[in-house]
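Accompanying notes for the structure given below.
With one protein chain removed, the remaining protein chains of the complex are shown where they sit.
Entry: subunit A
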């Protein structure tokens, strides 16, 4: 019986964040794919408040919310640390993780909207990228924390991978490499890390699912 279980979905960035943390620390786990259109009794029991994935179950006890899960993993399995040890550096990292958590839900609006709403979504997305470019990334550093990836990099995974898929579906480009050179470098570095590279859901597969989702969302409703 697995001591660590993860309830997730293959295309969710929030689910991937947990997978990467577990793999970076070499923690064996059992993965359970959830069907969100038909949530399992286990999911509803383990996350009654939000009814969402990911949920980590350790020795039968559930932990919910991806960032809360990541911090729990960090404290329970301290090898290959994903947060700085110095309290000030850690506070800076946590600031950016919160920024990512607050802004991530805005980015998928790119594939879910049209017209004025889409224009607004693109503008918001651009502002997010500008902020990270100007204030979050330091010239010459491979990742947010230095030479190794950490929880901040993981938290910005939507920008590194999913954003490209949303842009394709929407037919517009927000993340232009020449406009955001540091962010572009960072995204390439991030996706090259072996654990990330080997555990990134296929962009074409995500595209197919989300394109269909968009069509369903935007289909004219019967009167």
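FYI, a contact is a pair of C-beta atoms (placed from the backbone, for glycine too) under 8 Å apart; a residue touches a chain by one contact, two chains touch by 3 or more; residues count from 1.
Basically, contacts and distances are computed from a predicted model.
Per its UniProt record, the hidden chain corresponds to "Glutathione S-transferase" from the list "Glutathione S-transferase", "Sodium/hydrogen exchanger", "V-type proton ATPase subunit a" or "Exosome complex component CSL4 C-terminal domain-containing protein".
In the complete complex, the residue from A:98, A:123, A:173 or A:205 that touches the missing chain is A:98. For the chain left out of this panel, the touching residue among A:45, A:114 or A:131 is A:131.
Mapped onto subunit A, contacts with the missing chain fall at residues 49, 58, 61, 63-65, 67-69, 71-72, 75-76, 87-88, 90-92, 94-95, 98-99, 131, 135.
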